[in-house]
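Note sheet for the following structure.
A single protein chain has been removed from this complex, and every other one stays in its place.
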Amino acid sequence: MAEGTLSPVEERARASVERAPLVAPGRTRGWISDYVSSIVEAKTPRWWWVAISITGTLLLVLIACTTYLVATGVGVWGNNHPVGWAWDITNFVFWIGIGHAGTLISAILFLTRQKWRTSINRAAEAMTLFAVICAAIYPTMHVGRVWMSWFLIPVPNANGIWQNFRSPLMWDAFAVLTYFLVSVLFWYTGLIPDLATLRDRATTKVRKFFYGILALGWRGGNRQWRHYEMAYLLLAGLSTPLVLSVHSVVSFDFAASVIPGWHTTIFPPYFVAGAIFGGFAMVLTILIPARAVYRPLGDLITVSHIDKMCKVLLFTGSIVGYAYLMEMFMAWYSGNPFERATFWYRATGPYWWAYALMILCNVAVPQLLWFRFFRTHVIWVFVIAMFANVGMWFERFVIVATSLTRDFLPSSWGMFHPTWVDIAMFAGTFGLFGTLFLLFIRFLPMICMFEVKAVLPSANPDSGGKL
Amino acid sequence: MSLRPDQKFDYRHVGYGFLAACALSALAFFGLLIGAILDVRQFAFSYLFAFVFFFTISLGALFWVIVHHAVDAEWSVVMRRQLENSACLFSALAVLFIPLVFVAPDLWAWMDPANAGNPVLQEKAAYLNRPFFWGRTLVYFAVFIGSAYLLRAYSVAQDASGSVRCTIYNRRVAFASIVPLALCVTFAAVDWLMSLDWHWFSTIWGVYLFAGAALSSLCVLVLVVTALRSVGYFKGLITEEHYHILGKLLLAFTIFWAYIGFSQYMLIWYANIPEETSYFILRNTGSWNVLSILLVVGHFVVPFLLLLPSLGKRRPGFLCGVAGWILAMHLLDVYLMVLPELHRTGFRPSILDLLAVLAIGSTLVAVFLKALGDSALYPIRDPRLQQSIDLQN
Amino acid sequence: MANFFPKWTNQLPWKVVICLGVLTLSIAAAVTYYFTPKFTRVGYQPTQPVPFSHALHVDQLGMDCRTCHSFVEVASHSNVPSVQTCMSCHTQIKPDSPKLAPVRAAWNGGKMDGPPVNWVRIHRLPDYVYFNHAAHVNRGVSCYSCHGNVNTMEVVYQHEPQSMSWCLDCHRQPENALRPPSEVFNLNWKATSAHEQYQLGSRFKAEWGVNPPTDCGGCHR
Partner (left out) sequence: MDIAGNPSSPLYGVGAEFASAVDLVRVAKELRAAGYESFDVFSPFPIHGMDKAVQSRRSPLGRIVFIGGLTGFLAAVALQYIPSAVIYPLIVHGKPFGFFAIPAYFPILFETTVLFSAFTAFIGLLMMIGLPRFNHPLFNWDRFKGVSADGFFAVIESRDPKFSKDETGRFLESLGGSNVTVIHED
């Protein structure tokens, strides 16, 4: 075919293989610094006060409930025999799962050179940290005597005993703690150059002082950048297996047991996929409103970004669906009557509605994302992400509750009913999460400015280096 | 449109290699035939082992082509044709599967009428029965072959027309293939390997086979690309930047394989449920245990440590060495999936193991060489070709 | 426009790091010493309602432990002597000592219905620990091992931390404590050397099949 006489179909095809720009055209480095910093520097908007008073109230509820729980005992939860792990562990796994997207975006997408991550990684990493904090509350409370939880840390003590390092719960303590600490380091390392921006723009003494301290005296010379880039790469390289390991270890809590419905070998990758799924859903849940409030952010977090995140959502949702299928199939294929009964009970027992919700939200609804229409209309994306959030909570609930309510012996069967403390604490963790996030967008740059500047077309002086 | 010499494979480079591969294949098959007459069970297991090994390589190649299109990748454009060629070996593999049909009851004991009364088997009879089994096998090959051929056909068509539409079509084929591929791989792994011992089950099994497939096909890609480079192709197209990415992917999938393998082993070891541990008890006893330990060290520790520093990943020669080593370990991995079910007392090598690998391997090499010259060595008019060549890490 | 932070701040991070390090180390050291039974328990010496002197009764008068703590060889619990035990001597000896007033009040002329003597307990194991005196005493573990030289104490105090790790020290290596059965109640007995103790202890351990539990269920039944 001669050039210049392209058919309309071919024309459209050409257009659709064009890469969408990562930052809307016309946005310069200066604009990025000015706009992103201005979010932090401007007078606190009214909606922020409204929002934080809501989340703060919920946070107070959490504090009150936690105090009540510590003072009274774990019995104020609905946990019982046989359901010793209930909403607490469900919520723990739910939050820790949400805490996976941030590091995934920062680390894995960094290693795979997915440059679109730059606009969303900061907020996602912050979300990770806050979610892990929310998650950590539950196992800490669940140990019962909270003041004894230091027993999880291997230090020499007057009891002459040591932790059982072969226990999945111990692995969990190590994994979650490591994950939190490494994520903090990773997040802070990424913040340093942006904190320097805020420092350099600061006009008040208080700002100069605090941002000056936090920026550590960053100057942005090549002598610093070259080590900085290496350190960032290394931290990304370390975080990648770490992020996979954390939810795998969480899955070991269940899968290393012999309880039907828990003991299944696909749990580690399945949990990881679920965590990424839930985490991305939460990132979308937060960023879409943020884009709506701060409209120019739409030039940095473009529809193309949302589209890509939706593809991740679709992919991981499908992996989760695959895992549901495999669990069901293998339960049947195993020929083990307990396995078969457990899964039959899951789908048809008194908790069938939770199972149905889980399938609907995690597998069925995300299939809409096969269509570009749903991926590029933020309202739809928001709705689907909400479904995913709900679905992932129910997934954890289905796993925890259905396997425990039915023991091997019918005489020890029982149901779970949440108490008001269960419900209020769960709501309260959203308050904690929201409060921390609101504080974050108020005081720290929510877009990684220097990385976005680096993906602007003008930033890359092409240099040689071919073989 | 005629291809430039550097775009088209010249058979002079293999000399009589093509004929040699054909001859070797014929000889090996003759040997196998004799072996099958002497010891049909040994033949059945050896042949399945060799078949699965080569099957995973094609499977992995198909997976990478699909990933390439699905994520709209850039860097892999120059080497995509070689992946397509490897993926298209599925039609040959379908033919090579036929001998297994004749020895099926010797291989898959559940087909043996003598076992029909087994209560566990009766529980699973709705899945493990002959008509359904063969039907599924047909579906697997249909999906694999269909997907691989469509992807390659559009890609080759683009060489001639330069139409970007081919890219779009391929993207659609890739998207449409993902779900069927995942299901087919899983159930093929269940049917051909897991059902060798019908008591045993593991939900991650399909993923485990897939992890090995993705890794070993990358190794084959490294070897093929380097071989082609060594005879003068891909000059200025495939640079050390590409090798660097391949090296990183090798490292990533080495870790992924270990992760999946560890998950499966650790959970079964930890829970210690009799019907599950049987698989690993068999492989962790006596001389099999030596090979199992070798697998852990050779398939994970060694390549992991070799691939960790960034220097080696940019050296084609080094990377080829590692790729060859991983392939050998993948061979061992598949061996340990299949053969312990036959020699339950310990490792007993047989000449048929070797002959089966030679027979299937040389046949596939011949088919591959044939495909190599059928089209350009890389998608010469892919819209992203230039970006792929200009790759910077 | 000058620097916002003065020059001396450049050294500040190091100083902060060093201070934090020292602080952490001292907190760790303080906790390891002050927050353990070695500090909180050892030396506990309450005032008893009756100034009973073990030094007088055991060391000078030569009474055996079992004279008063009479169940120690047969029961898990080593009893505090009853008023009757005291009065079996003190009706004769120093019957009018004012120091013995609470004992006499409890005895109440033999009717034993007076207010009991409120001895203050010194060695206190938590409820969740199972401890059997008889099992220890009959297998060559001396009173001394857990209570120290009570025979020389004017007023009894806690001599050993009796923490879990302290229990385990002995349960793991009983040969360092086992002694000839005849010497269990001789609180002054001591092997001539650590080596002899080890040899003796190892012999007894082997002969009597002493195999103290070190799993959780051994004590937390």
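Letters A, B and C mark the chains as written, and numbering starts fresh at 1 in each.
Please note the rule applied: a contact is a pair of C-beta atoms (placed from the backbone, for glycine too) under 8 Å apart; a residue touches a chain by one contact, two chains touch by 3 or more.
Values in this document were obtained by computation on a predicted structure and should not be read as measured data.
*Asks:* Specify the shown partners of the omitted chain in the complete complex.
*Replies:* A, B, C
*Asks:* Of the residues listed, A:Trp225, A:Phe338 or A:Trp352, which one is in contact with the missing chain?
*Replies:* Of all options in A:Trp225, A:Phe338 or A:Trp352, contact with the hidden chain holds for A:Trp225.
*Asks:* Just to verify: which one of A:Ile89, A:Leu104, A:Leu235 or A:Val283 makes contact with the chain not shown?
*Replies:* A:Leu235
*Asks:* Tell me, which residues in chain C touch the chain that this view leaves out?
*Replies:* Touching the chain left out of view, chain C contributes residues 1-7, 9-10, 12-13, 214-216.
*Asks:* Using the document's contact rule, name the residues of chain A that touch the chain not shown here.
*Replies:* With respect to the unshown chain, the touching residues of chain A are 28-30, 33-34, 154, 160-168, 170-171, 174-175, 178, 181-182, 185-186, 188-189, 192-193, 196-197, 199-201, 212-213, 216-231, 234-235, 238-239, 241-242, 245, 249, 252, 449-451, 453-454, 458-463, 465.
*Asks:* Go through chain B and note every residue touching the omitted chain.
*Replies:* 262, 265-266, 269-270, 272, 309-310, 392
As a convention for this text, only the chains that are shown with their structure count from here on.
*Asks:* Drawing the touching chains as a network, do you get a line, a ring, a star, a complete graph or other?
*Replies:* Per interface graph, the chains form a line.
*Asks:* Per-chain Cα mean versus the mean over all protein Cα atoms: which chain has them closest together?
*Replies:* A
*Asks:* Just give me the whole-number Å value for how far the CA centre of chain A lies from that of chain B.
*Replies:* About 34 Å separates the centre of chain A from that of chain B.
*Asks:* As a quick test, compute the distance in whole Å between the mean CA positions of chain A and chain C.
*Replies:* Once rounded, the distance between the two centres reads 53 Å.
*Asks:* Centre to centre, by mean C-alpha position, how many angstrom separate chain B and chain C?
*Replies:* One centre to the other, that is 70 Å.
*Asks:* List the residues on chain C that touch chain A in their complex, please.
*Replies:* 4-5, 32, 36-38, 161, 163-169
*Asks:* Give every residue of chain A touching chain B within the complex, in rising order.
*Replies:* 1, 9-10, 13-14, 16-17, 111, 113, 168, 241, 244, 248, 252, 255-258, 263-269, 318, 322-323, 326-327, 330, 332-336, 370, 465-467
*Asks:* Which residues, counting only chain A, touch chain C once they are in their complex?
*Replies:* Per the touch definition, chain A meets chain C at residues 156-161, 208-209, 212, 217.
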